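A single protein chain has been omitted; all remaining protein chains appear in their positions.
Here is subunit A:
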């Protein structure tokens, strides 16, 4: 998107696109990856709200290698059969190691109860990327792993996904014009036996992004993001499921200020939430999170500090 360019060249690019409205169909830009279709909308609407204390310390040993220590204390929700949510106070410490290189990225996180969360991303060639993501626990049959193979063509992207317990998926997205991209996905799961197909469309310009996605599981998601200025963007989202007749609409905002970033949203389920990240000094960020669920009477507040 043109808003990623620095301001001087953005003005020239805007003038050029106004002058030549004709689309060069042989030279279309690469589309956004299928799983990042809704990324602008989810930046304000699906912000990372948390409850309790969060402390993250990242120590860089050199340009490519860093270690991280995280402490999280607070109530965690336990799934329960009854309608009320059950929260159990927990505290955990997580140790992580990251290695970033242009062609290889490795991230590993291990918790005090022995759970490992491992991610790998490697560029095998210019156009083929392999990604792997695994959560391994000590308890049997509760570990997951997922492998993705992405192929990036000149104006399309294709992805194949393989997961444990026999999960296979494939997605494809193609740039149709400079601004419009269309895509589809297909998946097959062994346990429980089901398969699905979905379609998605994304239309973007310098100031707005609109996306829509339909899936055979019954989910329909449509969202719209308008960039009001360099600092402010507003987003709105509409989700419904035509089998279970569940409807949710939400409106959110994202203010990127010099020293702080404030994101908030309000929902048709009676949930209002906000997240503030303030930069106290270089490398030191203070986080405040609040989520009020008036329907379920569940109020969550969290605060945290991120160093490095």
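In the analysis below, a contact is a pair of C-beta atoms (placed from the backbone, for glycine too) under 8 Å apart; a residue touches a chain by one contact, two chains touch by 3 or more; residues count from 1.
In this section, contacts and distances are computed from a predicted model.
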Q.
Looking at what's absent rather than what's present, what does UniProt name the missing chain, "AP complex subunit sigma", "Response regulatory domain-containing protein", "Dynactin subunit 4" or "Mitochondrial import receptor subunit TOM7-1"?
A. "Mitochondrial import receptor subunit TOM7-1"
Q: For the chain that's not shown, point to the residue among A:27, A:62 or A:259 touching it.
A: A:62
Q. Hey, which of A:134, A:162, A:234 or A:305 is the one touching the hidden chain?
A. A:134
Q: Looking beyond the chains shown, say which of A:58, A:85 or A:143 touches the absent one.
A: A:143
Q | Where the missing chain touches subunit A, by residue | A | 59, 61-65, 67, 95, 97-99, 101, 106-108, 110, 114, 116, 118, 134, 136, 143
